[in-house]
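Submitted below is the structure of interest, expressed as structure tokens.
Note that this complex is displayed minus one protein chain, with the remaining chains in position.
Moving on to chain A:
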Amino acid sequence: MAKAKAKAEAKAELIGRAHGPGKRVGMEVSIAVSHAVQLSRAEAIAAYPITPQTHIVEHLSSMVANGELEAEFVNVESEHSALSACIGMSASGARTYTATSSQGLALMHEILFIASAMRFPIVMTVANRALSAPLSIWNDHGDIMAARDIGWIQVFVENGQEAFDHTIMAFKIAENHKVLLPTIVNLDGFILSHVVEALEMLDQKMVDDFLPPYIPRHQLDPKNPVTMGAFAMPEIYTEVKMNHQVTLTNSYEHILAVWNEWAQLTGRSYHPVERYRAEDARILLLTMGSLSEVAKIAVDELREAGVPVGLLVLRLWRPFPFQDLRQAVGDAELLIVCDRALSLGGPGGPVMSEVRSALYHLAQRPHILGYIIGLGGRDVPPEAFKDIVAKAQTEMAEGPSQEFHLYGVRG
């Protein structure tokens, strides 16, 4: 008993009680995410276990079991039911959270569209993982790229600190009555989810001050009955879709407002497209998620060798930050988009395809090449980026040899 008590105290210590700047701790990223959900006072959680999301939901279950989080945790029988239950929870007026990955996200697919179109501010962590077949539990972005068009706000994080920060911010963004859209925080499975990192935790008071209790705009209430989920004839369907589109596009300003508020609170500022040594770069790499930290190492080393290279990190995936991207590209000559997913039989990487489309109208635009890397957990060391930069320079000089490159593929 004494041991358990000491453990609990150590854990409480770990969360940090200090006011002002948060406490710096070492923690597995999945556990940091579950603490972010706890600090956000999530009220209802429905989840189904899938690697590598499991540590998040295991930890949340134990918090609920120990009374450390006042919430209903429903162990549903599938991801399809997980998101369906989340819709019921959110519709009843509770702050709702879930987490999934890969096949689980794919099984939810049908309900993903309904959750956003019905405007339920559910927050979901996706521990990005490759899709079968062949079965792979390791990281790539194939799962979320198959769910690009679901109408959710989607953010990618680079490290554990960002995973913690963006989970809390996601609730505030999603629940804004001018937004009311579900939000996905994408974090790379294993590479982030299972890694112990140093990160700064906030205490409960700071989070409470930042994130007020959820006030639903509409809810299922017998005193004020409403019909949710009515069907639409052709006369009205287009208008409903336009409404969703405009809301998602306009959520941009509210996302930025929350990120700015977070910057004032914590000193950590986030931008839809982040630049690293990009100001005077002739060559730009573009990455998402945890690859960005690796790419930064490569950029530093290339800079030392005199190559004018920089990095763009695409953080906000939906709504797509068109203007930020156009500004960030500046007058670079070459933009190398590194996708971690493959659009089979299509243009290669989905991110490359969207980036090229976003920049097409510019009078002066860079040469855009697509490299697909790190599929199904294939390791991507800094050397890979250096190699890609060298190859891309050659290709730019000699003309494109193919639509895209599957970097490092054997045979």
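Basically, contacts are C-beta pairs under 8 Å (C-beta built on N, C-alpha and C of every residue); 3 or more make two chains touch, one makes a residue touch a chain; residues count from 1.
By our rule, contacts and distances are computed from a predicted model.
For the chain of the complex excluded from view, the name given in UniProt is "Pyruvate ferredoxin oxidoreductase" [choices: "ABC transport system permease protein", "Pyruvate ferredoxin oxidoreductase", "ABC transporter domain-containing protein" or "Phosphoribosylformylglycinamidine synthase subunit PurL"]. Which of A:Ala133, A:Ala230 or A:Ala397 touches the hidden chain is settled by the complete complex: it is A:Ala230.
Touching the missing chain, out of A:Ile50, A:Ala85, A:Ile144 or A:Ala170, is residue A:Ala85.
For the options A:Glu70, A:Asp209, A:Glu253 or A:Asp280, the residue in contact with the chain missing from this view is A:Glu70.
Residues of chain A in contact with the chain left out of this view: 43-44, 46, 70-72, 74-78, 80-82, 84-94, 96, 110-111, 114, 118, 220-233, 236, 240.
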